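What you see is the complex with one protein chain gone and the rest in place.
Read from first to last, the chains carry the letters A and B; within each, the first residue is number 1.
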């Protein structure tokens, strides 16, 4: 019976590779988002690039779930694999929606705080990628998780102030409505990165 | 001991009947919603009809959970029964809130896109009902799940464009705020239908 394992385990290890691939796409999407907020003229084109990345992420997510359904042995709990794939997919979804909204809504330039938040999202996705890459070696993961939490808190702080600034100083109500929605979606993207960190944290605890 | 089963199983089968009943109420609520968006003069009366449907759905949902707590054997996993009841209930909640908001907010006529979205919600609830009805025969369910996902994507696309159209072309900010909220709730209703589809999909996988 034990002879089976050398064959099974490598196959199941693929989950880690697929997570890393998904996290890599999150970094790609966030990179395009930072380009987009700095180059609003080309927002439509860049939003389409992010949409393509999101489609590739969807395929990988479905691939992970298909693999999960066919696997007898999994390296971490099935529920955690499912949750991790969905959470990584959600990070990319939020980035896609934000980019698409910025391209769809007719806006005069980009608010400075939005550029800052986009950079925090990029930093957060890069740290998520590092955390996912080091999932096999627990002691290396923890500092990345702390950094994701720190970035989420920073983004939360900046978003709250950006909204207050928008609501207290912008006079055009329609402009307020547009940017308020976009800022809230961007904040959601960093919350989704934190979701990934929480799932990883749970995995570490159970396997420590 | 085995003699008990012929008695137990029929009782547990009731879960499927109750799901079908709940899904039927979702179709009823969505039908009233399409009437409401086409007959804004009678919005208050039709919103009350939807409220009554929602109350009946609440009773069935509580009935499912009570039954669950008293059942030793369940035809599918307990967690899935609970999640399915809640997800079906949520579909109806979203429809109720949308209808109520349309009746409460003083609006000049209904936006055309909202009529289209209401019809997509109706189509989606009808497909949810078909999926739930065929839960006992897995091969028949899959096409319905794909259709629910397709309808959700179509609704997502229409809602995004409806919001962009609203924000870029409507000049009265208060009108924008009212319709934006309503459109987002309607989009939420199709998301909740997709939640049901995802739960059903999980049930199929585990029992395949």
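Observations on the structure shown:
By our rule, a contact is a pair of C-beta atoms (placed from the backbone, for glycine too) under 8 Å apart; a residue touches a chain by one contact, two chains touch by 3 or more.
Note that the structure is predicted; figures quoted are calculated from it, not measured.
Within the entire complex, the positions of chain A that touch the omitted partner chain are 160-161, 164, 167-168, 171, 173, 176-177, 180, 205, 208.
Although one chain is not displayed, chain B still touches it through residues 69, 100-101, 104-106, 173-174, 177-178.
Convention: only the chains that are shown with their structure count from here on.
Chain A maps onto chain B through a rotation of 120 degrees [Cα fit, steps of 5, range 0 to 180]. With each centre defined as the average position of its C-alpha atoms, the distance from chain A to chain B rounds to 28 Å.
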